[in-house]
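The complex is shown incomplete by one protein chain, all other protein chains being positioned as in the whole.
Order of writing sets the labels: A and B. Residues in every chain begin at 1.
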Amino acid sequence: MKYHQVNKSVNRVDAYEKVTGKAKFAADLSFPDMLYAKVLRSRYPHAKINKIEIKRALTFPEVKALLTATDIPNNEFGVIIQNQQVLAKEYVYYIGDGIAVVAAETEEAAERALELIEVDYKELPGIYDPEEASKEKALRVHPELKDNQVIHHLLRKGNVNDGFTKSDIILEREYSTQFIEHSYIEPEAIVAVPYDDNHLITIYGSIQNPFSCQNAVASVLMVSLNKVRIIQNHIGGSFGGKDEVMSAMAARASVLALKTKRPIKMVNSRYESILESYKRHPYKMKYKIGASREGKLLGMEIQCIADSGAYACQTPFVTWRSVVQATGPYSLSNVKTDTYGYYTNNVYTGAMRGYGTPQTIFAQESLMDELAGELNMNPAEIRLKNIYHNNSITASGQKLDNHEVSLEEVIEKAAKESGYYKKYELYKNNKSKPGDIKRGIGMAISFRGCSLGAEAVDAAGAIVAIQKDGSILISSGLAENGQGLKTVLSQIAAEELGVDMKRVIYQELDTSISPDSGSTVASRGTILGGNAIKEAVVKLKSMLLEMMAKKYKMRKDYIIIQDDYLIDRKTEKKLLSFEETVSLAYQEGLCLSAFGWYKAPDISWNEETGQGRPYFTYVYGCQIAEVEVDTGTGKVDLLKMTAAHDVGRAINPACLKGQIYGGVMMGMGYGLMEELETDKGYIKNANFDEYLIPTIKDMPEINPIIVENPDPNGPFGAKSIGEPTLEIGAAAIANAVAQATGKRIRHLPLNLERVLLGYSLSKGGRKK
Amino acid sequence: MIDYDFLSASGLEEALNYLYKLNQVKVIAGGTDILVNIHNKSKRLPEISYLLDISNIGTLNFIRQVDHYVEIGPLVTHSGLMHEPLVKEKLPLLSCAAHYIGSTQIRNRGTIGGNICNASPAADLLPPLIALRAEVELTYRKGKRVLSLEEFLAGPYKTKIQINELLTKIRIPLPGDGYYTDFQKIGRRKALSISRLNLAVVVKIDEENIFRDARIVPGSATPYPQSLPGVERAVNGQSIHKINIEEIGRIMSEEVVSVTGIRWSTPYKKPVISTLVQRALKEVIKEKSKNE
Partner (left out) sequence: MNKTKVTFKVNRKQVFLEVGPKERLIDTLRNQLKLTGTKEGCGIGECGACTVILNGEAVHSCLILTGQLEGSEVLTVEGLEIKGKPDPLQQAFIDCNAVQCGFCTPGMLMSAKALLMHNPHPTREEIKTALEGNLCRCTGYEQIIEAIESVAK
């Protein structure tokens, strides 16, 4: 099929405003009579609050309001479990907990007022290790709960002991990963405007998920949803990170706005952002794998423990994705997987690009290489021997029969482009001396369930409104987070309608207009949003064609819309221009707006067994890393990353490549340098001088390979790309480093010390 | 909250008068350290009543050769050190080290004077400057004094500058014929990277191919940059063909540890400083061989 609007690298619809500085981010907004708010945060990771003395702060000139927990109508919120405090009431559970919030005429005055608040704490012992937290007699983070467990998911398939009994080789290994900061370059920002346009409160902000924010604010204010309006701004990156932290911020700003009856602006500094915002979960993972001498996998037993930090946040769903995908894309008859989340007094953890898979992929893909090493096999060979194909049955018992299972294709394409086999042999036989610079090559693969899966309701809506001059407004309930959704959905609308994309304008998400479509997460924007847009366009198109059929006394299916004309398909004669057609429809009194709603195909999950159909389709990827390791200093230089991803269909190849480049770099940071360091709950690196993300100088040569196997459930066959690009890189790098050095590192990141010494160092001393 | 008044001096005399008359004056030039400290409300900051801007004093921004010295004004930026032909040609060690500082924006604004007065243990310019035997000229209202840089540094983030003094010149004797230099740096990433370790080496190789006058100064290895006489002695007098470089590495490690004692970072820094000194010596030997 030939496409006119999709499958093309058209320019982003929001690029002009972004390159000229015209694009307004939340911190750029100001409203008449606006106040500025600042938050006082905890001094300790765990403490009882005896008393908060605010008198002195209140006497400070310019201070207009000061809130503590008792001023919050409903102080606890959460998407899954409602236990996150808007402001700390009796206890602070982590170092980022807010205790009070001040609104003042200037930001500086608000900050000065904070210094005048006196908090009388009783510092309490805390728990900072999820394994410790899992013990029966462990101190409880939330005293009202019976233990520290947030969640336990399990998956059982076959009998894992049978598998191990039949195995010629069994490996048991432990892996761990670190806290990761999202590091969106824009720190969180909110403006809350009270009593505007019939709404109680209108919130502008860098909000990834306007609907979850609307839900949280309404629940905190104890008002109905229609009183709370969220208008999403340009958002300076999110990667899963601007959700609950924004809800807390929006809730605080809203209460202040209603109390002062003035707009409230709150902008975090980077330090405040890193201190308060949730992180990627650190995992401790135990893997046991059994295989035949020939490398056929016979059994896998997995235990993953996630550090949830102070709150539940997204831990129940993050660890659910882990339980589904923890084996990796390998056919196994016998699997036993348990994933757990535990409360600690560390910074809380939540959604971040990848969402519970970068951790398990690091473990499982390292383990596959370790197994290959033990069996003296090539790592690609052992993977090819065990991967899923069409009609394979996954660990959760799902038959992969509704899309192309393209693992073999992505592996072979990445291997060919990177020269994998040749380089692998070359570097294997490299006889260099200690202290030298050595090279290695390593691969990792993944399968990834698209969209939410059985975590939650999975549906999205869109509105397409053709204006009487033939221009088009579209909106959907999914949000532009920088990934390019506005552009991609505009392309899909134009393609389906047969018109030029220049006609289309995508409107900012406004919860009072857009249909609640859940969160823009789980790489679901294109597949869910695209289907919803298509649905709406199909309705409008059908109506226009019907009108035309009547007018020209033709069969409806003989008319098509192409290149902005309504055309007789048989004679290829132009009947009317799109504008003329629309004008006619308008005069006939037809409704030129349509609503599209797409509900994802049915899925299922049995909590007792971990069996079912957790996702309606999957994407597949393979990344191959080539590294140079300085064995005299531990410095790893990532030379090249080859990234092959099956996306179903590339709606916009340039945007898609942008996702691959960005994902590879984020994966590189995860693998080599990033680590939010904590010491008994205190955060040690709370700005970009010490929390290091890759710079332009660190980038390797990146070779993106787009593989297209259109999916029957995707708009024009498109699926997902955002998360797959990030989740496998660290594992590929770890495998390459292991080949280069001959030493396996089972803990991320592979920083200087780990690579040189095999363990990491911190001021507290030696770490794993 | 840190509060202060802002003062600006357009000439040296005005600046010195402020320093003489007022108390708790902190000097700002490029601002790349002090404004970070103010932003972070750093505990390292002294009490400040006044911030005195000297960035517009044109007479403090110069690079010139005077006899056997290169004289550098304290307001010369890191970019200036990188690009100024005189520095590139006569003191390549310094312009090479300047490349590694922060980022382009930091190098465009940060100054050599600021790098010296901030006296960070990880400063990238200090080891090369010490190895080059740089001297600093300190001026006060009624006179001036000159100290060797090594003497000037008094501890981590500490110098011997008096409250009424301004750093007005950095004077670097030109290494004579037969001198070779090298700079090594290890950071956690390739840009915007604080030195995990760095090392400056200046050494003469005489006509008999014997090392003489070795100056070996590591950064981020000791509480503040200082030369290491033990390893320098071990290098001096050795032939470039016969020197046991691994042994030099071992001596270097031992000497660094003897200065710092065993610290949390020692397991890493001990072997790596050895690697760096070995690499630096191999580089100068290679350079020497190229010249033959």
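Keep in mind that, in the parts below, contacts are C-beta pairs under 8 Å (C-beta built on N, C-alpha and C of every residue); 3 or more make two chains touch, one makes a residue touch a chain.
Keep in mind it's a predicted model, so treat the numbers as computed, not measured.
K.L.:
Of B:192, B:221 or B:235, which one is in contact with the hidden chain?
P.N.:
B:192
K.L.:
Among B:17, B:103 or B:260, which one is in touch with the chain left out?
P.N.:
Residue touching the chain left out of view: B:103.
K.L.:
Please pick, from A:236, A:470, A:515 or A:596, the residue that touches the omitted chain in the full complex.
P.N.:
Going through A:236, A:470, A:515 or A:596 one by one, A:236 is the residue touching the chain not shown.
K.L.:
In the full complex, which of A:78, A:163 or A:187 touches the chain missing from this view?
P.N.:
Here the residue in touch with the unshown chain is A:187.
K.L.:
May I ask which residue of A:269, A:331 or A:430 touches the chain that does not appear here?
P.N.:
Spelled out, the listed residue whose C-beta touches the missing chain is A:269.
K.L.:
Hey, which chain A residues sit against the chain that's not shown?
P.N.:
So the residues of chain A touching the missing chain come out as 9, 11-12, 14-25, 27-28, 182-187, 234-239, 269-271, 481-484, 654-655, 657-658, 660-666, 687-689, 693, 695-697, 699, 702.
K.L.:
At which residues does chain B meet the chain that is not included here?
P.N.:
The list for chain B reads 3-6, 8, 28, 30-32, 35-36, 38-40, 51, 53, 55-56, 79, 102-106, 108-109, 190-192.
Going forward, only the chains that are shown with their structure count from here on.
K.L.:
Averaging only over C-alpha atoms, locate the centres of chain A and chain B and give their separation in whole Å.
P.N.:
44
K.L.:
What part of chain A is in contact with chain B in the complex they form?
P.N.:
Interface residues on chain A, with respect to chain B: 108, 111-112, 115, 271, 435, 632-635, 673, 687, 689, 692, 694-698, 751-753, 756-757, 761-766.
K.L.:
What part of chain B is in contact with chain A in the complex they form?
P.N.:
Chain B reaches chain A through residues 1, 36, 40, 103, 186, 188-194, 196, 264-265, 267-268, 271-272, 275-276, 279.
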